[in-house]
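Only one protein chain is missing; all other protein chains are in place.
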Amino acid sequence: MTLLSVQNLSIALPAGADRSHAVSNVNFDIEENQIVCLVGESGSGKSMIAHAILGLLPPGIAVDGGALMFGATDLAHLTPAERRNVRGDKISMIFQEPLTALNPLKRVGEQVAEAIRTHQGAMPAREVTAKVVELFQQVGLPDPERLRLSYPFQLSGGQRQRVMIAMALCNNPKLLIADEPTTALDVTTQRQILDLIKGLQKTHNMGVLFITHDIGVVADIADKVVVLQKGDIVESGSADAVLMQPEKAYTRMLLDAVPGKGAFRQAGEPRPPVLEVRGLQKKFVTRQGLFAKPRETVAARDVSCQLAPGDTLAVVGESGSGKSTLARILLRLVEPDAGEILWHGKSVRQMKGRELRDFRRRAQIVFQDPYSSLDPRLKVGESIIRGPIAFGVGRVEAKKLAEKWLERVGLGPQAFDRFPHEFSGGQRQRICIARALTLRPEILIADEAVSALDVSIQAQVLDLLNDLKTEMGLAMIFITHDLRVAREIADRVLVMRKGEIEEERPTEELFENPRSDYTKRLLEAVPGRAFFAARAAPA
Amino acid sequence: MNDSIRTFLRQPSGLLGLAILFLVCLAAALAPILYPGSPWDMVGAPLQPPGTAGSLLGTDTMGRDIASGILHGASVSLMIGIASTIAALAVGVTLGAIAGYAGGMVDRLIVRFIEIFQTIPNFVLAILLVAILTPSISTIILAIGLVSWPPLARLTRVQVQSIAAREFVQAARCQGLGSMSILLRHVIPNAISPIIVTGSMTVASAILIEAALSFMGLGDPNYMSWGYMIGAGRTVIRMAWWASLFPGLAILLTAVAINLIGEALNDALNPRISRS
Partner (left out) sequence: MSLAAIFSRVAGIVITIFVIATINFVLVRAAPGDPAAVIAGQSGATDEKFLAQVRAEYGLDQPYVVQLGAYLGKVATLDLGYSYRLRRPVKDLIAERLGPTLLLTLSAFLISLLGGVVFGALAGVRHGKISDLAISLLALILYATPVFWFGLMLVLLFSIKLEWLPAFGYVDMRAGSFGPFAYALDVLKHLCLPALTLGAIYMAMYARLMRASVIEVAAEDYIKTARAKGLTEGAILRGHMLRNASLPVITFAGLQVGAMIGGAVVVETVFSWPGLGRLIFDAVTSRDYPVLLGLFLVMSILVIAVNLLTDLIHRLVDPRLAVR
């Protein structure tokens, strides 16, 4: 039976937005006991649809056509009181970032209890508590009696999302809306939450509307898929049909753009390393007060590795593994506590003044966030030429150089006189690459450089980096949380966990035959792994 | 920048603030022409109500003209407000920028120093300073500057810290730029707009502190001041409300105008609002 029928839905954006409608004429149904995945890149309007169902659209954005039929009621036209009756009762919702989605000042058990009390009327306090404990058990939270008295900041990201799920389930909803519920989580946690949602959906006979940008996640859990692009439905249908035999080019592109499916890269002949790291140690100490015991976080414990010219080393790890700190230590943006960094056999840690500047010039970095890695007040060209000028290149010469590199990264020299805010995320990342390469480095460190990008853009930037690497004979260190990206670009992979190296091997060996349990778990957690393996296999 | 000016000019409250402030400046400029004599001179009988005996706003206990006092007081208020804010900015921005950019031990020391200064009841310290160093324009500016810098230092520190953590600053370091040029070319320009806003509001609070000091009898005895006039009118409020009402209104209008400008500046320089 149809649970929710989205009929000709249009959502209007305020005047001055980049388009008039977030989505227009969207049609799809959610059946009982079915997981429908709404998949699309950023700006596709997928989240807007989810918010429209519960009337949670931000101010200025409103449904201006069509209907959201939930049984006999049209959710798009409810009074505030009617809407409140539906929210959290028949339909509930979980969000992307569980830390901000929970009130930081209230105990988590109380936040769930509040949802129960709102819809169950006068229920005795003891029963409410019992229900909370039962729910916490159901979503797999440890020690529910104790944990319900905790505050959100005391829980891990995965636990917070479990609390959100418990809150969503407390009134046995018919429909659960999940808006990118695993995007902010580490890959192993993502796997657990996906399994949990799928399991609960079955036991509760719920309909689930699952919003995601990751087609791997879709492959893992969807019964039905709706592909969105810029506010329009590209295609929809059963998961098998859409994923295995996509009809539309856009869907095929989404599937093909997922990294890490082709042949493995092979490491080149062993050569003397450009960069060698020995026994690196780093602890971060946060002081709490004059006499309080400081808190310590280990970012690197005895980390050693080598990088040869022309090699790409991927450093993979979950949040808190110390992978980004490693990148910053290598560039001496962060000083290590102990250990040695050798550049062509010379100690980087002992470099000063001119020598250090020379090293910095030869080792460049591209950062994760394309929005904070360019000075918003400077024209793009100005940001780029400051480097060469600092090394004594004349202004005219530097400008020529910058224009050449802007051309090479696919933006054209006219980008020189424009400001960062005029560019998209992918374009900005290209600018950052141009900025790094203008200094003719020998080592390029990419710190999650494609993580903030949509898959289609991600694929393009990865290709660009690859071409440039070959062209310039760069040695590259690629920091990423995404094993698929590592597989796509690296010759060797180094897996880090809590500041320690779990294992470091050539890519093929690591993927085909992982040694450490942790690596195995990481690999198993990659979304859509089975699907892509099946898809790649010759039919 | 042009965008910011346009956003500023689109706000009626900011324009109103500018207009009032312009009038205050005009009053200060016209004082020697409209009332060429000293504002301390007796012009008529004491405690004359407004509109009588040729005095627009009445006279005080000594027969001095209130209107003349207000016009002559304008320049003193503005001058002290602006000068002490510049002093506070010089100290606050320097300390805050050093703390935010250097981090570590230097940061902890400066933060401690700021905290101590924020604990001190600042008006009492100002009283103490002016009283001990004897009241004059320069000691008043010194005292107000010395008690007004901590919030500016705090703000600058937080701003610099947040900008310095941005990736474009790290990128600049990798590009081979020196610390000083990163601080001056990347960090400060991006951190400056909230500091400008708070700085402009500091002028208003400095004017209020100056008024309170002269109300307490700690004004420069050579210059007529609004606060002094209210203080002098306090004892005769039952007989002559005008002696304290009008100078107070002058302070109020000036401070409101500056705050209005500050708020409009905030909206104009804060990209989050001006973009939408």
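Per-chain residue numbering starts at 1, and chain names A and B are given in the order in which the chains are listed.
Here, a residue touches a chain if its C-beta (ideal position, glycine included) is under 8 Å from a C-beta of that chain, and two chains touch if they have at least 3 such contacts.
Everything numeric in this text was worked out from a predicted model, so none of it was measured.
Please pick, from A:G16, A:P104, A:G262 or A:G473, the residue that touches the omitted chain in the full complex.
Final answer for the missing-chain contact: A:P104.
When the complex is taken as a whole, what residues of subunit A touch the one chain not shown?
54, 56, 84-89, 92-93, 95, 97, 100-106, 114-115, 118-119, 151, 153-154, 164, 167, 288-293
Applying the definition given at the start, please give the residues of subunit B touching the unseen chain.
Answer for subunit B: residues 112, 115-116, 118-129, 131-134, 151, 204, 208, 211-212, 215-218, 227, 230-231, 233-234, 237-238, 241, 244-245, 247-248, 251-252, 255-256, 258-260 touch the chain left out.
Here is the rule we use: only the chains that are shown with their structure count from here on.
What's the distance between the Cα centroids of subunit A and subunit B, rounded to whole Å?
It comes to 47 Å between the two C-alpha centres.
Considering the complex alone, what residue numbers of subunit B touch subunit A?
108, 166-168, 170-178, 185-186, 189-190
Taking the touch rule as given, give the residues of subunit A at its contact with subunit B in the complex, in rising order.
Touching subunit B: residues 287, 328, 331, 333, 357, 360-361, 363-365, 367-369, 372-377, 383, 386-387, 390-391, 432, 435-436, 439 of subunit A.
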